[in-house]
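The other protein chains are all here in position, but one chain of the complex has been omitted.
In this document, chain identifiers A, B and C correspond to the written order of the chains, with residue numbering beginning at 1 in each.
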Amino acid sequence: MEPKDIFDALKARFGDAVAELQGEAFRPPFVVVSPKSVLDVARFLRDDPGLAFDSLMCLSGVDYKDRLAVAYHLHSLRAKHRIGIKVFLPREAPSLPSVDAVWPAANFMEREAYDMYGIVFEGSKDLRRILLPEDWEGHPLRKDYKYPEFYHGIKV
Amino acid sequence: METLAISLVKAVPVLSAVPLWTMTLFVMVAVAVVVLAFALTFEGVGSYMLRKVAGDIQARIGPNRVGPYGILQFLADGVKLILKEDIIPAKADRFLFKLAPYFVFVGSFAAFVVVPFGVGLIASDLNIGVYYVMAITSLVVIGVMLAGWASNNKWALLGGMRAAAQIVSYEVPVGMALMPAVLIAGSLSLQDIVRSQSGLFGVFGWNLFHNPFTFFSFLLYFTAAQAETNQTPFDLPEAESELVSGYNVEYSGIRFAMFFMAEFGDMFVVAALATACFLGGWNIPYFNAATLPPLWGNLLSLCVFLGKALAMVLLMMWVRWTLPRLRVDQLMRMAWKYLIPLTFFNLLGVSLWLLLFNGRGIPQMIAAVIGR
Amino acid sequence: MSAVDAKAQARTEALPTTEMTINMGPQHPSTHGVLRVELRTDGEVVSNARPDVGYLHRGLEKIGERLTYAQFMPFTDRLDYLAGMNCNCAYAWAVEKLANIEVPERAEYIRVIVCELNRISSHLISFGSFTADMGAFTPFLYSIRERERVNDLFEDICGNRLTYNYARIGGVSGDLPPDFIEKTKEFLDYFEPKIDEYNELISYNKIFVNRLANIAVVSAAEAVAYGLTGPNLRGSGVAFDLRRDEPYSVYPKLDFKVCVGTGERGKLGDCFDRYMVRINEMRESIKIVRQAIAQIPEGPVLAKVPRLFKPAAAEVYVRTECPRGETGFYLVSDGTVNPYRLKIRTGSFVSMNIFEPITKGLMIADIVAVIGSLDIILPEIDR
Partner (left out) sequence: MGLKAYVADIWDAVVTTAKGMRITASYGVNPKEEVTQQYPEERREPSERFRGFLHNDIKACTACTMCIKVCPVDCIALESVRGADKKMVLVSYDINIARCMYCGLCVEACPTKSLKHTSGYERASVNRGELILHFVEEDGNEIKARVARQVAAAAAKAAEAAKAAEAAKAEAEKSAGVPSSGTKAASPTPAGSPAPGNPGAVKAADVPKPAGAAATKEPETKG
C-alpha cells in the first residue's frame, strides 16, 4: 500500500489524533500522531490485515531544538511496505505510552531513547538506562546537553 | 623392598651395622625419589608434547623459542610458575585453599607406585594393584572439591561441583572396564596381569585381542579414562569458555603448577593402566624379556612400556583437540545410561567367555588348532 | 501428593536453598566482547539471565553530529569491527540516498565484492569463536587461518586489515589493485572445499549437535515480533534477506539463494539452525563474489562529490544486510555540513533484546551457546 493510502486509513480510523503526513523530503514518509493515541495506532497498524506492520525496524528519539520527537519506522514482512510514525513531545517532561506490548522489539530501543533523550515510556516492561551507568545525570544526545565536569571524581 | 634392602646390605658389608628397618626405609625413599623424578619429567615432557601436538593439528608450530625446538619450554613454565606471586583470595578458607593442591597431587602421584615399568621395575608389586589405583585416584575428587569450595569464587564452586559429579560417576565404568584384564590374569597385581599377556603369541598375546568383549572394553575404558582425567570432551571442571577456568581459577604460582602437574600425572597413570591391562605392558612380542640379563631386560621392557604408554597419551591428545565439550547433564547421562550398562554387559560377556572356553582367548584357540 | 513427596517437600522447606547470582562478564572468555550477564541460577540451571550492555559505549551518534558526513566514515568501521566494509558501505549508501548522489557502476560492483568477502570473514570468526565456546579449539584456528587470507586481500585494496575506511560518499577510495581479481579467485577456490571440511569436522559432530539442537528455540512469529534480522531471523525459517527483498546496489543483477533454517537436527529456530544458516551463507557469498568478479565493468570508482557538500534538509532511513543482521541509518539533515541526527540501528542490539526471554531455564553452558548462536558483537550494541 502507498503511504498516502496508509495515512488515509489511519485518518479515517483515528480522526484528529493523526495530524499530517510528512511526505516530500521524507523517505519513508512520516505520519504524525498525537502522543496519547500511540498505543492504539500501533495496535491497529499491527493487527489490521491490510496494513500488517508486524516488524518495528527502528525506534529513535530526535531533538528538534524546540521540541523532542520519537520516530518509529515500521515494515510489513507480509505486505512488503514501510511507513514512519512520528510523535512530537514537549521538551520539559516528554512522555508517551510504550509500544513494547505491541512489538517486543521496542523494549531495548525505548530504553535507549529514554537513556539518550529522557523520554519516559509509560507502561514499559523495564525502563532503565541501557548504555550509560545508572547514576549518570543528564541525557547526552539532547542538543542542550552540557558535558559534566566530573563523574565520581573522574574528570570527564 | 626388604629383598632390595638385604641385597644392598650384602653388597656393601659396612652397612650391616645399620638396623635393617632404616635400610628398607632408605631404599623406599630412594625408589620414591626416582619415581617422583620420572613423574615430574613426564609431566614436563607431556605438557610439551601436548602443545606440540596441538600446534601440529591446528596448523601452527607450537613452542619453539625456549631451547632447541622449544624442548625446554616446560622448564621455563615451571620456573615461571614457581617465581610467580602466589595469591590467596582474601575471604578464601586459607587452610583448605593451601591443602587442596596436595590432595590432588598426592592422588595422582601415588598411583605411580603400582605402574609396571619393566620386568622388575615396579615401585612395589602390590597384590591389590588395580584396586589400589582405583582407590587412590579418587583422592583427586576431594582435592578438586576442596579447591572449588575454598577459593570463595562462584565459578570455582561450580567447577568443583562438576568435578565431583564427573570423577565419581566415571570411576565406576573405569573400574568395570579394567575387570576383564583382572579376570583373565586371575590376579589384581599389575605385574601378573602383564605377565599373563606374555609375548610368546606375539602381538596377539595382548588382552586386546583375547576376545571381542575385551576389545570393546578397551574402547569403553579409553572413553571413561578420558573423562577421569578431565580431557576435552569431558573437561567440564575447568571449562575455559564457561566457568572461566573452573576450580583452579583462583590459584596461581606453585599451587597452580601442582594442579597442572597432577593433571598430566593422571593422564600418564591412565595411559599406563591401559597399556598394562590391554596392550601387553612391557611384553616384547615373540621374545621373553626375562631371559636377558637383569639390566638389559629391564631397560628394554621399560622402553617398550614407555613407547606404548606415550602412544596412548598421544591418542588421548588427538581426541582432545578434535571434539567439543559435553554439557553437565549430558555428561551424567552418558556415564550412567551408556558407559556403565555397557561395561557391566561387557564384564558379563567376558566372564561367560572365560567360563565357556575355560580361560583361553581366540589367539590361544587358533594356536591350539594350528598345533603351535 | 504421596507421603514420600510430602516428606521431601517438608525437608526442602526446612533447608531453603537460595538462588545464586553470578556476574558473567563484563570480562568473560565467551561473551564476544564487554557484555555482562547477571545470571540468577539454581546450581547450574539459570532462572533469569539479564544482559547489561553499555560498557563499550563511545557515543558514536553524538560524534556523528559533530563531524561532517565524510569525516564520520572511519567511525563506521568501529561499529562492527568484524565487518568494517559492510558498515562502511551501509553508511555510504545511506548518505548517497539522503543526498541523491549517483555512484558509478564499477564502484557498486567493488562494494558488493568487498562486502561479501567481509561477510565471509565475519561468518568465519562467528563460526570459529562459536565452536571455541563449545570447547572445540581446533576449528577456531582453521577459521582464523582462512580469515587471514581475506585480510591480506583487504590490505592490498585499502591498506588496512581491520578498520578499512574504504568506502567514500559516492564510491570507493581506490580502484582494485591489478592482481586483486586473481588473488580473490585463488582464495575462493581454496576456501570452498574448506566449508565441507568444517561441516565434517564439527558441524555434524554428535556432541556439537547435542549441545545445540533444541536450545533457545525462537519461532518465526517471535523472531519477527522481536525484530530479529539477518541470520537470526532466517534461522527461524523466515526467508527475508534485504539483498533480495529490498534490493540495493547491483544485487538485482546477481543471483543467489537465501539460506533459511530447516530444523535439520532439532526444532526449527534453535541454535543449530542459526549456526547452519551462517555456514550456508558463506557458500552463497562465494557464489556472489564469483559472479561480481565476472561482471565487473570498467570505469571510474568515485563520483565527483564536494568535500563539504550540504545535502538538502531531509530525513531518510536506509538499511542494508550486514553479517549480523540489518544495519539501518536514520539520517536527519538540516542542510548544514554536519548530520543533524544520525541514528544507527544494528542487528546485534535487537538480537540482545531477545536474549533474556529465550534463556529462561537453560543451563550455564547453554547461555554460552545462545550468545554464540545469536552472534552478537558488543561495539555494535553499545555504539
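One rule holds for everything that comes next: a residue touches a chain if its C-beta (ideal position, glycine included) is under 8 Å from a C-beta of that chain, and two chains touch if they have at least 3 such contacts.
This structure is a prediction, so every number in the text was calculated from the model and none was measured.
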Missing chain: touched chains present in the view: B, C
Option from C:A70, C:I181 or C:A303 whose C-beta touches the chain left out: C:A70
Per the touch definition above, residue among B:A5, B:M23, B:A39 or B:V53 touching the missing chain: B:V53
Residue of B:V203, B:V319 or B:M332 in touch with the missing chain, whole complex considered: B:V319
Contact set of chain C toward the excluded chain (per top definition): 67, 70-75, 138, 142, 145, 148, 152, 155-160, 163, 165, 173-174, 177, 197, 200-202, 204-207, 307
Touching residues on chain B - with respect to the absent chain: 53, 55-61, 318-319, 321-323, 338
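Quick note on the criterion: only the chains that are shown with their structure count from here on.
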Category of the chain touch graph - line, ring, star, complete, other: line
Chain whose Cα centroid lies at the greatest distance from that of chain A: B
Distance between the centres, which are taken as Cα means, of chain C and chain A, whole angstrom: 25
Centroid distance [mean C-alpha coordinates] between chain C and chain B, Å: 45
Euclidean distance of C-alpha centroids - chain A vs chain B, Å: 65
Set of chain C residues in contact with two or more other chains: none
Overlap residues in chain B, where contacts from two or more other chains coincide: none
Chain C residues within the chain A interface of the complex: 53-54, 57, 59, 61-62, 97, 224-227, 238, 240, 245, 312-317, 319, 326, 328, 330, 332, 341, 343, 345, 349-350, 352-354, 357, 382-383
In the complex with chain C, residue positions of chain B that touch it: 54, 57-60, 154-155, 158, 161, 232-233, 235, 239-244, 321-330
Contact set on chain A toward chain C in their complex: 22, 25-28, 30, 54-58, 60, 62-63, 71, 73, 77, 80, 84, 103-105, 107-109, 112, 116, 129-133, 140-141
